[in-house]
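What you see is the complex with one protein chain gone and the rest in place.
Presenting chain A:
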Amino acid sequence: MAANFELLSEQGLRLDGRRPHELRHIKCKLGVFEQPDGSAYMEQGNTKVLAAVYGPHQAKGKNKSSESNDVIINCQYSQATFSTAERKNRPRGDRKSQEFKMYLQQALSAAIKSELYPRSQIDVYVEVLQADGANYAVALNAATLALIDAGICLNEFIVACTASLSKSNIPLTDISQVEEISGGPKLTVAALPTSEKIAFLEMSERFHIDHLETVIETAMAGCREIRDILEAAVKEHLLHIGSAADWARVC
């Protein structure tokens, strides 16, 4: 039944009133906690995520013994019990969380300048406070901000965005929870938008290969837009903390 649901009305509006290419409302803030080395809070519509970064520090635990010289990126993804309409019983460690954790590590390792941090470890903790679609994408965006706040060197912004395809074959950007459960396909792209590289790509449900290119392009366009927003937020943050140390004029 759900699959029959039309995601885009004939008047060109989506279920929540957006047009196909529009992102949800984005709010973000860096440096929300004192304890971790870097932290960020990110809101994309009703999906709300907190991220904290510890490190780089000496590798600990079983990672310590590992022979490799590479930086170890340790991620944890969890969803608050109150994040969904029905209370979640297992906030972390379930299959979905494990999967997302792997995906986060994969995407972040593409962005972090690993050669600068041999034999060290970076911990990234992400907590989804409210889940309303595109949880992974928002988590990754928050993690990026937290890494920047922690002062870890990145090749460039790594941002993620989702895209879907309506029944009339019009691609949709940044899909919400309603659209996700309505049964359309969901494509998640994590990209380095400046160099136009894709770090990670995942999709649920099938659609015809003819549309793949346009859907990826839509997601990439979304990534670029998010990157601009994040960049502006980072600048503002720097201005803010810099003004105390009189850096503001330098920027």
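Note that a residue touches a chain if its C-beta (ideal position, glycine included) is under 8 Å from a C-beta of that chain, and two chains touch if they have at least 3 such contacts; residues count from 1.
As a convention for this text, contacts and distances are computed from a predicted model.
Undergrad: Name the absent chain by its UniProt protein name; which of "Carbonic anhydrase", "Galectin domain-containing protein", "Exostosin-1" or "Exosome complex exonuclease RRP44" is it?
TA: UniProt protein name of the non-displayed chain: "Exosome complex exonuclease RRP44".
Undergrad: Looking at A:Arg24, A:Lys101 or A:Lys186, which makes contact with the chain not pictured?
TA: A:Arg24
Undergrad: Touching the left-out chain: which of A:Ser9, A:Gln58, A:Ser204 or A:Ser243?
TA: That would be A:Ser9, which touches the missing chain.
Undergrad: Since one chain isn't shown, list which residues of chain A touch it in the complete complex.
TA: Residues in contact with the chain left out: 3, 9-11, 13, 16-18, 24-25, 45-46, 85-86, 132, 169, 176, 178, 206-208, 210-211.
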